[in-house]
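Got a structure here, written out as structure tokens. Questions coming.
This part shows chain A:
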Amino acid sequence: MSAILLIVIPLLAAFLSILVKKYSANILLVVSFASVVLLNYIPLEVITIGGFAAPYGINLILDQYSLIALYAVNVLFFLVVAINCAKFKKLSSILLVALAGLNGMILTGDLFNLFVFMEVSGIAAYLMTTTNQKPLATFNYLVQGTVGSSLYLLGLILLYAMFGTLNMQDMAFQISSSGYHIAVTAFPFLLMFIGFGVEAKLLPFNSWVQGILGSSNRLTGPMIASVYAAAIGFVLGRLLTELFVFEGTLLLIVTAILGFSIVAGEAMAFGAKKVREILLFSSIAQAALVALVFLSGFTGLAALLLIANTAGKLILFLITNTATDQLGNDDISTLQGLFVNNKVVGVSFTVAVLNVLGLPMFFGFVLKMNILLEFFQTDHLLWPAVILIVSVVEGIYFIRLLLKLWFKESDLPQVEFEFTLKYVVVVVAALLILFGVYTAPVEQAADDLTAIQYIEGGNL
Partner candidate 1 sequence: MASIELLLIIALASGFLAYLLGRVNRVYGAIVTIVSSMFVFSSLAYFGFTDSLDTTVSILPYVTFQVTYLGMFFAVMITFIYAMVSFFNPMFIKDYKYPGAYSMLYILSMAGVIGVFFTDNFMVMFFFFEFIVWTSMFLIPLGHSRKAAVSYYAFSAVGSFALLFAIFMMREAAGSFGINAGLAAISGTNAIVVFILLIVSAFAKLGAFPLHTWLPIAHGNAPHPFSPVLSGALVKLGAFVAVMALIKITPNSYVIVALDLPLAQYLVAIFAGLSIVFGTLMAIRQDDAKKLLAYSSMSHGGYILLAFSLGSSIGLSGGFYHIVTHALATGAAFLAIAAVGRQTGTTKMSELGGVIQKMPVTYVVYLIAIISMAGIPPMGGFISKWLIFQAVIDKGLILLAAAVFFGSIGSFLYVFRPLAALFLGQEKPQFKGILKEAPVIMLIPMIVLSGMNLVTGIFPNIFLQFINKVIVELGMAPVVLGTYTIQGTNGILDPLQITIAFGIGVVIAFIIFILLKKSKQVGLMDTYTAGNFIYSEELMHYSVDFYAPIERLYEKHTTHVQDMYKSLENKVKEFGNVVKYFFFTNKPEITVFWILIIIGALLWGDLL
Partner candidate 2 sequence: MMLSMLYGVGIAFFGFVLHTSVAGINRKISGRLQKRYGPKWYQEFLDIFKLLSKRATSHGWIFDFGVIMALGGIIATAMFIPVTNNFLAFPDFDNFFIFAYLIAVGMLGMAMSASGSGNPLASIGVMRALTTMLAYDIPYMVVIVTIIKLTGTSSISGLALYQQAAGNNWFIVALPLGAIVAVLALMAGLGKKPFETYIAPAEIASGPLVEYGGKQLGMLFIMMEITHFIEVSLFVNLFLGGAENIFIFLVKYFAVYTALSLISNVYARFKIDQVVLFFYKWPLLIAIVQGFIAIYLGWVI
Partner candidate 3 sequence: MKSTKFSELSQEQVDRKWWEIGDFFRRNSLWMLMYCTGCCAIELPPAMTSAYDMERLGMGPMATPRQADILLVSGYLSLKTLRRLIYTYEQMSEPKYVVGLGSCTINGGIYHDSHAVINQLDQYVPVDVYVAGCMPNTEAVMNGFVDLMDAIKHKTANGWKKYRDNYDWYRQNQIASLGEVEVHDEFHE
Partner candidate 4 sequence: MMNSTNNALEVITLVESKYNVVKTEHISKYQVAFEVIREDIHSMLNFLKNSGWKQLSYLSAIDWPEEDKMELVYIVFNWDKGVHIQIRSKIDRENPEMDSILPIFPGCKYYEREAHEFFGIVFHGNPDSMKQLILEGWDDIPPLRKDFDPRAYSEAHFPQREYTETFIELNQQESKQEKRAARQAHIDEVRKGGKK
């Protein structure tokens, strides 16, 4: 068993599904489930492809970190697909390509290879978003995604010119041992960061988000906001901890971007009138928060926070988009009273929201406390203050939303939630509560990820 299967199987299945269109949905379902199962049997190792050793050949790194990332992405992917495969049969092969791309992004240890996988998954995403029936938004996404990739590539070219390597660890080693002034690498790093920023929804580079998520359907909403966000987040986390060296003005700029992203995201969500807008703006803030935590070096917590957020977002977008599909629009006034007759779904939604807010009894609370604790222990008093202040704003609009959805006297919206969806959201919500109460494994995992982050060969 090798990690490469995670990339190869979906790719092959994608071709297969083009050939047997009739069973494409089944193939998709089976493959996505298989890759989750497969993860249990793959040993942690570094795989060299094509027989060339690390700095020269391409290698895939499967360490603790990427394993967790793969679990998160594959499970989320499977859940989204399981709910949607019947309806979006035509997209099966694209989804399989996307899965291959996402797995590849997480696994690869080569910066150029990363670019390739990013493009693969990006193209899959562009194709997926055509189902939103908003061509202009898709076009925007396409243009911006391409600009982002180009910037990444540009930065990479500069680095390659300087250090002559494309391998992540090798590059990092070269940079630390070369003795170059920090300013030299700052420019390419910034380019790469911006390139990733486009995909990771960091603030000034993410104008596509409103168009894509604001009109997303049941597939694209959870897929972009949850699965893609998880994958990109993990990759960005790896880059931030492993490769990028941010100091001086660059650090200032990056933290300013992230801080601004957090504050502005919450402020925009505060003023939003549509449910999906609220969710997408809050996910902008959360993405920036995750990046900030990665940047501060609390890798384990950041990874868990990413999982918690994306799991929460999965529930929120699934429920919202199902309701929106059936009701026609997503104004709060249209959706008001949604949960009066759908209590199970409502409770799950509530749990997801309270989890995002970080209220006790939920997974988010544990993570939030630990993150704040870490910040305090490293004497960063500004960030906890910012996080807590925006939490108040976040709380206000989410609670307002929740109450609207729970309370209405008459003229209730009629929405049918099918069994699979209910099952999925309940399970995820139950997990969020479970890890909120039973905190030992969470903290253990966070410690593990921070301490023994990479397996031998992957570690520097």
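Candidate selection criterion: all candidates are chains of the complex that A comes from, given by their letters.
In the analysis below, a residue touches a chain if its C-beta (ideal position, glycine included) is under 8 Å from a C-beta of that chain, and two chains touch if they have at least 3 such contacts; residues count from 1.
Source: prediction; values computed, not measured.
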Spot the contact partner of chain A in this complex among 1, 2, 3 or 4. 1
Per the contact definition, I'd like the list of chain A residues that touch candidate 1 in the complex. 136-137, 140, 143-144, 147, 151, 183, 186-187, 190-191, 194, 198, 203-211, 248-250, 252-253, 257, 264, 267-272, 281, 340, 354, 359-361, 365, 369, 372-373, 376-377, 379, 381, 384-385, 388-389, 391-393, 395-396, 399-400, 403-404, 406-407, 438-440
